[in-house]
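First comes the structure, then the notes that go with it.
Note that this complex is displayed minus one protein chain, with the remaining chains in position.
This part shows chain A:
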């Protein structure tokens, strides 16, 4: 007999998981609607993905394969520690390959590789309310959602154009889900917004500190808000990834020295590695054979 106390599967107790699953089901039934749930204390500080972790903990099963990314990378602190957390408390298999994962928990990016049927993308959300900085009263924003009063969202975009000549919002760019609820896609770059539209994967959003869960079911319309004469655009990059030469992907700028030297590399590390393994080389990259 094993006398050592074990964590319950996936850390949370069963009643909590049921409660969160009920919230998730409601969120899926009303795409884009923020469902309140009773967020638990997690063994990590708020802002580190407590919402995402609770969602993942409630949906994960022993057969699942988990991938965790932070700003697109599999190897940063947040990603490594959450992956290790679930490897310990749920004994699940983990991976860094997008295609192999059944559940991908993410902070601030959607993987470059299109997600397929059966995959679930779990977002960590700091501020679920898209209207928050325009209207500080929660009672009022709830009413605005209920009555579909979204003119204020355009006031923000108007301000952008008046001040910068274009819509300068680059992340947490508001979207309308299935023609009804305006939703904050969490602080993903607007580059990723088109990937949410009609995605084959289920997308779940968890905000731990704010006690909200919302969802975009597969094959759901997700439209970025814009003006007729200032349509929505994603970011464009001048040069390809310096390591793998990829274009049409989201790049991070990396400072190389104190004389203005810099390079652009893929934000999605898994995508970059796979491309290099396949033989793609950027201007600063070394061919894989030579590196070994």
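Simple rule for what comes next: a residue touches a chain if its C-beta (ideal position, glycine included) is under 8 Å from a C-beta of that chain, and two chains touch if they have at least 3 such contacts; residues count from 1.
The criterion applied here is as follows: contacts and distances are computed from a predicted model.
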* Structure fact -> Out of "Protein-arginine kinase", "NADH-quinone oxidoreductase subunit J", "Phosphonate C-P lyase system protein PhnK" or "Xanthine dehydrogenase YagR molybdenum-binding subunit", the chain not pictured bears the UniProt name "Phosphonate C-P lyase system protein PhnK"
* Hey, which of A:127, A:152, A:223 or A:284 is the one touching the hidden chain? -> A:152
* To do: Since one chain isn't shown, list which residues of chain A touch it in the complete complex.
  => 134, 143, 147, 149, 151-152, 154-156, 158-159, 161-163, 226-230
